[in-house]
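Note that one protein chain of the assembly has been removed; the remaining protein chains are unaltered in position.
For clarity, chains are labelled A, B and C in written order, and residue numbers in each chain start from 1.
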Amino acid sequence: MAKSRFEYVRNYELPDPLTPNTFIIVRLDGKGFHKFSDAHNFAKPNDKRALDLMDTAAKTVFDEYKDVVMAFGESDEYSFLLRRATRVYNRRRSKINTSIVSLFTSAYVFNWPYFFPDVPLRYPPSFDGRVILYPGEIEIRDYFSWRQADTHINNLYNTTFWALVHSGQTTAEANKTLQGTNSKDKNELLFSQFSINYNNLPEMFRKGSVLVRQAQQPSVLASSKPQTVQQEGSNENHPVEIASQGPKSSEIITTGHEKCLRKEKTYVGTEGRVVVLHEDIVGDAFWKERPWLLL
Amino acid sequence: MAKSRFEYVRNYELPDPLTPNTFIIVRLDGKGFHKFSDAHNFAKPNDKRALDLMDTAAKTVFDEYKDVVMAFGESDEYSFLLRRATRVYNRRRSKINTSIVSLFTSAYVFNWPYFFPDVPLRYPPSFDGRVILYPGEIEIRDYFSWRQADTHINNLYNTTFWALVHSGQTTAEANKTLQGTNSKDKNELLFSQFSINYNNLPEMFRKGSVLVRQAQQPSVLASSKPQTVQQEGSNENHPVEIASQGPKSSEIITTGHEKCLRKEKTYVGTEGRVVVLHEDIVGDAFWKERPWLLL
Amino acid sequence: MAKSRFEYVRNYELPDPLTPNTFIIVRLDGKGFHKFSDAHNFAKPNDKRALDLMDTAAKTVFDEYKDVVMAFGESDEYSFLLRRATRVYNRRRSKINTSIVSLFTSAYVFNWPYFFPDVPLRYPPSFDGRVILYPGEIEIRDYFSWRQADTHINNLYNTTFWALVHSGQTTAEANKTLQGTNSKDKNELLFSQFSINYNNLPEMFRKGSVLVRQAQQPSVLASSKPQTVQQEGSNENHPVEIASQGPKSSEIITTGHEKCLRKEKTYVGTEGRVVVLHEDIVGDAFWKERPWLLL
Partner (left out) sequence: MAKSRFEYVRNYELPDPLTPNTFIIVRLDGKGFHKFSDAHNFAKPNDKRALDLMDTAAKTVFDEYKDVVMAFGESDEYSFLLRRATRVYNRRRSKINTSIVSLFTSAYVFNWPYFFPDVPLRYPPSFDGRVILYPGEIEIRDYFSWRQADTHINNLYNTTFWALVHSGQTTAEANKTLQGTNSKDKNELLFSQFSINYNNLPEMFRKGSVLVRQAQQPSVLASSKPQTVQQEGSNENHPVEIASQGPKSSEIITTGHEKCLRKEKTYVGTEGRVVVLHEDIVGDAFWKERPWLLL
C-alpha cells in the first residue's frame, strides 16, 4: 500500500488566506431555529435562557481565541470581530470560519443543561458561518450598528406581535394588524393596548449582547484561562453566573489608558476578563471607551 | 435609527460558489484531540466508544444532507463526499463547510453521554473543516485510498507503539524502538513479542469507517427522515444501536440495479438507510457495488 | 532608504492557484469593438481581414504557450483551451489570464498593418479576459458547441440584417423586419429577396475559426518555434500566409495514432504545426480525430 501513490490528492487543497491587516468578522446563524425554538418551548418574544446560552457559547470562543476582541449577539446569530492584525491560523479563511463556528456550536450544546435544566435537548442544533472582510474602522462601526439596529427593529416587531397573540389574536391576525405600521405606531399600540413602555423592557432584548474584554491594570491583570471545564455534579460555578456578571462599562477604562494600548507585541484588547454588556453601540461612547477595538 | 444607513455593509459579503458539477469533499479534523483524548481517558491505541461516537456524528450529517453520499472516518477526522451534481446551498463554499462541521460537532457533543455514560464531558471539543474540489472519479477514489492508507499506517504504528508502552517501555523508548522500521518490521515485532497478528485486529481499527446509503428495492425504500430526535428519558433507541447495525456490504446491491441508478430527478445514493462499514475501499469491489457514488 | 521597511506590502499578494487537472478556458472579448469596427470601416457583416487578424493573434498565443491545445474564435472574441494537466505558471489564475490576453492584444496590434495595409490603426484596441474551469470532457465539448452555435446564430442574423440595410432599409427598419423571426424565416428571406443561399456562404463566417495543432509523424515533426519575428522591410513571409495555409483536417491523423498520444512526459497536442480550420465542432468527428484534446 504505497502511501506516495495517493498523496498527490493533497495538491487539490488550495490556499485561502485573507488580506492582511483587514478586520475579520465571522457571523454565525442558527439553522432552522424557528423549528428549534418551538421544539424546546422557548418563551416568546424572547427567551432569556436561550440568550444567556448564546452569550455563554460566545464567551467560550472569546476564551479560546484571544484575537477575537468583540462580539455581538441577538436571537440565534452572533458576530465575532477579530482584530485587524490577527495572524491566527495564518489568516486562513476556512480554518478561522469553521473553528469558531464549531467551538460555538460545541459550547452551545455543552452548556445547554445549565440553562435549560428541565428541557432535554431533543436533537443537535447547528449554525452556519461566514467570513466578511472590512477594510476600515467606519465599516466596523457601521457593521455593528447594522446588527444592533436590526435587533431593535426585530424586537419591537416581535414584542408587539406576541403581545397581540398572547391577547387572543391568531398569528395571521397579528401579522395583519402590524402590516404597514412604523416604529411609532408599534410603540403606541404597545402602550395603549398593553400598558407596555417599550423603553422599559430589558436592555438585553432591545440592545442585544456585546462581548468585550475588560481592560485592567497590569498589576491585577488576571489569568485568562478558559474556565469552561465543569466539575462533575457541580452547579455552583456554572457559566450563567459568568455570563451575567458583566460590570458597568464605565468602570472599565482608567484615564491615560490609551498610552498602554499596545504593550510589547501584545494588545490590550486580547487580555482581561470577558464581559457581556447590553448597551448602545451605535453612538460614540462605547467605542471611545475601548479604542483598542479599532486598532 | 435608520435601517438603510448601515445596510451597505452587506455589500462586503462576497459570493463564494464552487465550480458546478465537481466533486466536493468536506474534511473535518479534531482540534487538540491529543489533549482531549487524554482528558477523557480514551483507550490506546483505539477507543471504540470514541470511534462509534464519530461514526454517529457523521451519520447525523448523512441524515440531514441527502447529497452527502459517502463518508470516511478515522481517529478524530472525517471526510464527506457530496455528489458531483449537488446544488445544496447553491454550492456556496462557506455555507456547506460550516453547516456540516457545525452539525457534526453538535452531534458529537449531543451523543457523548450515550457512548461515554461514565465519563462526563469536561469541556466542549471542536473541529475545523475544509472544502476540497475534485474534478474526476479517479481523484475521488484516490482521495479515499489516501485516507484509508493513512489509517493503516497510523494504526500499525500506534498499535506497536502502545504494545511497547503497555509492556513497560516509556513513550520515548517506544518511539526509539520504532525508528526506521517498516511495515513488515512492525508486524513481526507485534507477532514475536506480543503474539498479536495484526491482520486479526478489528477491521474498524485497521480500515476506518465508511458510511454509505444502502440501496434498496423501490418497493421497500424506507422513509429517510432524520431519527436523531430523542425521546425524553428514553435510552432504548439511542444512536449507538443505529451505528452498530451496519449490514454486510454484500447484501446491498441486487442484480440489475444499475438500471435504476437515476430515478426521475433524484439519485439512488441519496436514499436508503445509512450503514457503517469497515472494509477495503482501495480496491475496485467497493466502488463497483455502488456505481452511483461516482456519478 | 531601508528596503525591508516597505517589503511587507508583498504579503498582500495572495495566491490564486486553479484546481489541478481541470480544463482551463481563457476567453477574451474585444472592448468597444462596435465603435472600433466603425472607426476602421470593417466590412459588414463580416470583415475577412479582421477575422484573419484575430486568427493570427490567436496563433501567436499558440506559438508561445504549448499547453494551449485548441482555440475557437468568432467576431471579436477568442477562447483558448489549456490542456487539463497543464502546470504553466503553476496554474496561477491571474498570471495565465493576463499573459494570454496581453500577448493576443500585442499580436493584434503588431500584425494590424499586414491585414489592413491601407487602414492606419487609429487608436489602441483592447480586450478583456476571463478564466473558466471545467471539470470534464463533456463540458468542454459543450463549451465549444455553445460558442459555435453562437457564431451561427449571430452570423445568420447579421447576414440578413446587413442584406436588408445594403438594400436600402435603415438599421431600425432592418431590426424591425427581423423581430420575431426564426432561423428558417431568415434563411428564406435571404434566399427569396437576395438570392443568397446561407449554406453557401464562407465557412469561416458560418463556423468561426478553430485552431489546433496538426499531429505529425515523429520523423517529420517540425520545429515549432515562434516565427512571428519580422524581417525589417520584408513582407514576403508575413503572418497572413501562415494563417491561411491551414490544411484539410482529414489529412491530419493517421491510423494507429492514438497509441502514441502520450510520448514520454509530453503530449502530442502540444506539438505540430498550428492550423486554422473552419469546420463543425459540435459533432463527434472533429473530436474523434483529435483525442488528445480531451486528455
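Operating definition for what follows: a residue touches a chain if its C-beta (ideal position, glycine included) is under 8 Å from a C-beta of that chain, and two chains touch if they have at least 3 such contacts.
On a predicted model such as this, the values are computed, not experimentally measured, just so you know.
One chain is not displayed; in the complete assembly it touches the shown chains A, B, C. In the complete complex, the residue from C:D38, C:D128, C:D185 or C:D284 that touches the missing chain is C:D128. Within chain C, the residues in touch with the undisplayed chain are 1-3, 5-10, 12-13, 28, 31, 60, 93-95, 97-99, 101-103, 105-111, 120-134, 139, 142-143, 145-146, 149-150, 152-153, 226, 228-230, 232-233, 282. On the side of chain A, the interface with the absent chain consists of residues 19, 21-22, 133, 135-136, 139, using the contact rule stated above.
For chain B, the list of residues touching the undisplayed chain reads 11-12, 14-15, 17, 19-20.
Everything that follows uses one rule, which is that only the chains that are shown with their structure count from here on.
Where chain A touches chain B, the two copies mostly use the same residue numbers: shared numbers make up over half of all numbers in play.
Mean C-alpha position of chain B lies 46 Å from that of chain C. If you average the Cα atoms of chain A and of chain B, the two centres end up 31 Å apart.
Multi-chain contact residues of chain A (touching two or more other chains): 12.
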